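A single protein chain has been omitted; all remaining protein chains appear in their positions.
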Amino acid sequence: MCNKINLRCYLPFVVSQVKIALAYRMAFFVRILSNLFTVMITWYLWNAIYRSFGRATMNGFTFQEMATYVIVSFFVTVMLAPAQADEVSYAIADGSVAVSLLRPLDFCGLYLAQSLGGFLVNTLVFSAPFLILFGKMGKLILPTPQRLLLFLASVGLGYLIMFYFSFCFSMLVFYTTYFFGINMAKAVTIRLCSGALIPLSFFPDAIEKMFSFLPFSSMVYTPVMIWLGKLEGTALCTQFVIQLFWVLIFFVLSKFCWRAAVRRITVLGG
Amino acid sequence: MIIVEHLTKQFVTVKRSHGVAGAVKSLFTREKVVKEAVHDISFRIGDGEVVGYIGSNGAGKSTTIKMMTGILVPTSGTVEVDGIEPYRKREENARRIGVVFGQRTQLWWDLPLADTFLVLREIYQVPQKEFRERMDFLYDLLGIGDFENSSVRTLSLGQRMRADLAAALLHNPKVLYLDEPTIGLDVLVKDKIRGAIREMNKSFGTTVILTTHDLVDIEELCGHIIIIDEGKKIYDGDLEHLKCEYQEADLTSVVKKIYRKGEAAHV
Partner (left out) sequence: MLRYIHLYKIFLLQYLKSLLQSKLDFFMGFFSFFLNQILGIIFLQLVFSQIPDLNGWSFEQLVFIYGFAQIPKGIDHFFTDYLWVFCRKTVREGAFDRYLLRPVNPLFQVLVERCQPDGLGEVLVGVILVAYAGAKLRLSFSVFTFFVFLIAVFAGAVIYTAVKLFFASNAFFMKECYNMLYTAYNISDFAKYPTEIYTKPVRLIVSFVLPFAFTAFIPANYFINGGTLLLSVGAECLVAAAAFLIAYLYFSFGIKKYESAGN
């Protein structure tokens, strides 16, 4: 019986997304290539920066640590990418979301399941091999097994935060025709506040403090700092609690948003 | 006007396998399959005729039309429209034809209709006076004055079809190709469109080629009928003769007979 609780119903969606990801051969190879290129060049930039810097440690990061930060944070963004829930905004924009109302499945859960297919591919195929490769090549510092597990847990939580946040954000599609513009602003803000652009410790103290109150820092900065071993003990526990907190908040918010959306679709016709 | 001789079109596609194993396999190998969409078709269409081009789904109608409009190159055989081969002299041919696709619009999504017509006027280089005259004629004929300031995005299907038809006619094309022009339309709009086609043909001698599944369209408009099945021409003549040959009183029964025969040939 297909209902919200029977998880087996979602499995075909996860599998289909994995198949779709593998089926486009060109895209498969090219995406790997494009990922590599981007990382390489950011690395060169920091290389030049550290050479000009002269000293070994900048803001608490040695060059090796910074290189690790750059590479790992990049791959975290790759892993988080499916959580952007683009399909949700597209489905709302072209009206096909109305069809989803006819199915006896939870719309939000459905998209989460579909995005998990992408998450699996991104993590196992696009990220893990390269992280291992770069580690073996000495380009980055590999974590201890415990740190790795904690890292993965943190990424998992970050993923959920990103997903539910994006889901709520997608509701804005109802209110504007040019969603791409707002979406871009969202991507930019996240890039800035999550630590993807630069480790948050590089920002002036006041701003760094502000970022710690926003959900975005726990998407990239937190997991990467765990990987580097810079986040341990009580500070680590606090961060996990904060992450869980944000997951909960956005999860609840998404339920409200969805109900409002349904009301809007059924009353206004989407 | 239009001469089609021994027209053939073959497509090469890649075979796909099922399941995850198949998906992985397809990353490394490729198997090719040749499909013949159109096989050795010949016919002639005279100036000012209204021709119905009928066939079941996948019979090769769209492929033939694409070759006649110049956007697809034949594998072998020739097409000549008003003296030129469309796929060789595409732009020149484009000046003389109008095309309406039932499923897709040719118009710019965001522009108001009136502005779209102005842009098209520039593209087809229609002289100002002639443009005004034809626009008046088409506005009257198709009743599009009411929504001329709306963008195409906001139009209903019936309005959009009429707009597409006007856009295809504003430069007085010698040949008008209609691919499913009445699909999804209500009976009133269908009537209006049929009337417009009839009027264009009568007043300007526009040759019309119509592909459609709505057989009433054919019965109302077409003197000349060509039927295609599995890429081959099955019939080429007029409506009455067709009914005689298949011993049926109406077109629908005739067509059903033909499609069924085609289906049976498969099994």
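Per-chain residue numbering starts at 1, and chain names A and B are given in the order in which the chains are listed.
Convention: contacts are C-beta pairs under 8 Å (C-beta built on N, C-alpha and C of every residue); 3 or more make two chains touch, one makes a residue touch a chain.
Being a predicted model, the structure only gives us computed values, none of them experimental.
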Legend entry - Residue among B:T69, B:Q159 or B:T182 touching the omitted chain: B:T69
Inset, instruction - Among B:D110, B:D140 or B:D191, single out the residue that touches the unshown chain. - result: B:D110
Legend entry - Residues of chain A (touch criterion as defined above) contacting the omitted chain: 24, 26-27, 30-31, 33-34, 37-38, 40-41, 44-45, 47-49, 51-53, 58-59, 176-178, 180-182, 184-185, 188-189, 191-192, 197-198, 202-203
Inset, instruction - Provide the residue numbers of chain B that touch the chain removed from this figure. - result: 11-12, 63, 66, 69-73, 87, 90-92, 94-95, 97, 99, 101, 104, 106, 108, 110-112, 115-116, 118-119, 122-125, 151
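Throughout what follows, only the chains that are shown with their structure count from here on.
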Legend entry - Inter-chain centre distance, chain A versus chain B - centres from mean C-alpha coordinates, in Å: 48
